[in-house]
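Pasting a structure below so you can have a look.
For this depiction, one protein chain was excluded, whereas all remaining protein chains were kept in their positions.
Letters A and B mark the chains as written, and numbering starts fresh at 1 in each.
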Amino acid sequence: MTLKKLAVTFALGSMALVTVGATSVFAQSHVNSPDVALGTPSLESTVSHVGDLTGNAESGKRLYRRYCIGCHGPDGNGLGMNAAWIDPKPRDFTEATFKCRSTPTGTLPTDEDLFNAVTRGFVTTNMPSWRPLTPQQRADLVAFVKTWSPRWAKEKPGTPLNIPVETPITIESILHGRQLFQKLECWKCHGPQGHGDGPSANTLTDSKDNPIRPYDFSSGSRFMCGVTNQDLYRIFMTGLDGSPMPSFADVVKLDEAWDLVHFLRTLQPLKSQEADLWQTYKAAHGADIKPIGPDAAAGGQ
Amino acid sequence: MSKWFATGAVRNLGSGTHTLFTCALLILAALICDCRAVSALPASKAMAIPAFARKYGLPCSACHTAWPELNNFGQVFRDNGYQLMNDRDSPIWQNPSYFPVTFRITPNWHRESTGNQPVDSIPGGGEGSNLVSRNVTQAGFDLSGMDLWSAGTLYKNISFQLLPSSDVTAVWHFESAWVRFDNIKGTPWLNVKVGRFELDNLLSEKRFLFLSANGGFYQIYHFNVPGSINDFGFGDNQIGVELMGHSVNSYTRYSISLLSSNEGGVGLTNSVTPGGNPSSRSFDGNLAFSQAFNAGSWGLERVGAFAYIGQRPTFYQTSSGSQLVGLGNEPFYRIGFAGDFYFKNLEILPLFMHGHDSAYLGNGIASNSGPLPSTSRAPSFNGGFLEAHYYVNPQLVFIGRFEKINVGQQADTGNPGSFGNVTAYSVGYRYYPIMFSRAGLAWHNEYSISKSIGIVPLSGDGTGLPPLPLPNSQNVWSSSVFIGFDFDF
Partner (left out) sequence: MRTKYFLALTIAVLLGSGMLVFANPPAGSGSISGKITYTGTPPKMKPIDMSKEPSCAKQHATPVMTENVATGPGNALAWVVVYISAGDQASSGPSQAVRYDQKGCQYIPHVLPLQISQQLQIYNDDQTSHNIHPLAKVNSEWNKSQPPGSPPIDTKYDKAEFIPVKCNIHPWMHGYFVVLNTSHYAVSGEDGSFSIKGLPAGKYTVTAWQEQYGQQTQDVTISGSETKTANFTFKVLPY
């Protein structure tokens, strides 16, 4: 190799390395590639426990920057650069208020609740299912999400709701559930047929004053917090914090709540045992069923 | 194949020290290699679509390790037929001004240098001039080809892709165009795609991170043993139908394709642009399978296997000498393994391939011309590459690749054993100053160098003319330096 060739190769190599070094420094400091702000408490001490996995916030930070920052923002407050154009708005982690929990209203969710939320995503929103990430990666993200609010350092998560075994699906259960639907005034928001068109439906706002619609059972769409009867049970017993949906744990007995679950299934256009029983009953006793609504005799049969 | 680039010219560096130096460079740069090259071959470049980012509000880095390369989340999105399955996939949820279109082009400065090129001893080629072997070097600002890419959903579980693509001189062709029926019978294991599409390669040449003339394609994806009239490229888009399936999180994937034996050509010819040879009435098949393993905090590790079995005509039905239909199909195959391994921020992508052509195909002899000459053999080759990416953060990735191809059996026993062997290296990096859902921009820097023995490098000599014969044992080096702004909107 001649000296000239050597020099050229060396020049090219150095040029490459210098540009690389300069840009990597630049990359770290550029305002459009923000280094994710440290949450409190410190990253080192925040871990998550999901099943056998232990997630750590340090690894979660790297993943947050790749996957989450566009919506949830570099400060974890739901003000990512895309947030202005999506509805509903991304979760503000600094408030530690979460919709889908197994714990009572006003309490922190368990690590598993957060893990399930990340894994399942939220249908009908811009939050996708992150199942393609490995479970360890999701556990790391849960640990990192917890660093955004100081509440995690001082408070323990609430005690998960003790859900009794599901009661049998019978027409009596469905009818009792229908009475509960009337008595608890679910129809005020969800509408008498669960179409999300109750009298209060179009004035609902979430806790950040953004307009929000109640769930429309007739759409048959999956719930944000799951698909099973258990998930549905949890939704109205723990409430969806941050939204208008309150907790009914203080006003519905644990067993009775299953009756309401069974009735709610009849409002959905899905194949289910509950729907079949209800159709059979309606065919036989249709005239006796009073519509749900504000009348005193409403909801009975 | 060589018409894509203005020129390729190689410094005739001594092989020994040259290799040493490039190795050193490679090792140094191996920590930070990210190359995206405008390919010398008609390979599409745009496989990152900010339109999806605009639709779903996700940053580019959610689906791409570094666009256009996909991570597993993006792979699942793609496998689902460009659907997130969140009940908000239908276009009616989008602002009416949303349209799933992306443009991609890379204005750049590049330098090509190829050795052992036939050059007139007297410039102008006048009286007394003869051809001598020289290095030819060219450099300057340039454009790349452009991709105008549209993909998305026509309806729930019906997706599409349309990719008209132009070369740097604005000659257009359809790089891909297909309709896919997704999640047939509600299962992700059944998806059917019809049209012109990329093979389901674990290591995709369309979504990789290299752009230069010598680095912007995988050598082994386009290699044929010298003498072969086979035009098959494993990285080329083909026309046919594909049955594909995947597990819910795409850890397991399979693909079975039935393709026309015409190298993705249109108009029943074997060329994408009009004027190629007529195709035969035969089919090729491609099988691909991959399985990913969860490696905890390291990430996902994926291994795959592939097999392409095809045939090409060796003579034509003619009418007064004009070709009508390809005949005399002779088989060939390409089989191999590939992997995609993540170790936190480091990604390693190895591939091995074994290729084999029939002797008629390998020597360009019509299969109806009687017994083969005694020196003819069915050629085969073995080779592959080892590629590495290091992601400093979602906006900076370093890339590097080493490639080697050895001809196992020459088509003619008279050829030297090393005739056609290829060695190639690439290093580089991509820096994305904005990681923005609206559009993408990457500053791309790459150095690639390839050596072929006895043949013009796959990146071509840039002249656009048929290459003049070289001594079979001649090393021909070709190098590229590429600095460009790769943007897509």
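Of note:
As a convention for this text, contacts are C-beta pairs under 8 Å (C-beta built on N, C-alpha and C of every residue); 3 or more make two chains touch, one makes a residue touch a chain.
Every value quoted in this text rests on a predicted model; they were computed, and no experiment measured them.
The chain we do not see here touches A in the full complex.
Of the options A:Val118, A:Leu161 or A:Cys189, the residue whose C-beta touches the omitted chain is A:Cys189. From the options A:Gly121, A:Gly177 or A:Gly239, the residue with contact to the chain not on display is A:Gly239. Touching the chain that is not shown, out of A:Ser59, A:Asn82 or A:Thr105: A:Thr105 (per the contact rule at the top).
Not every partner is drawn; the one left out touches subunit A at residues 95, 97, 104-107, 151, 183-185, 188-189, 199-200, 203-205, 207, 239, 241-251, 294.
Note that only the chains that are shown with their structure count from here on.
For this pair, subunit A with subunit B, the centres built from the Cα atoms lie 41 Å apart.
Partner subunit A is touched in their complex by these residues of subunit B: 11, 13-14, 17-18, 21-22, 24-25, 28-29, 32, 53, 56-59, 61-62, 72-73, 75-76, 84-88, 248-250, 294-297, 299-300, 345, 392-396, 398, 427-429, 431-437, 443, 445, 447, 481. Residues 1, 5-6, 8-9, 12-13, 16-17, 19-20, 23-24, 26-28, 30, 32-33, 59, 62, 65-67, 69-71, 81-83, 85-86, 121-137, 140, 221-222 of subunit A touch subunit B in their complex.
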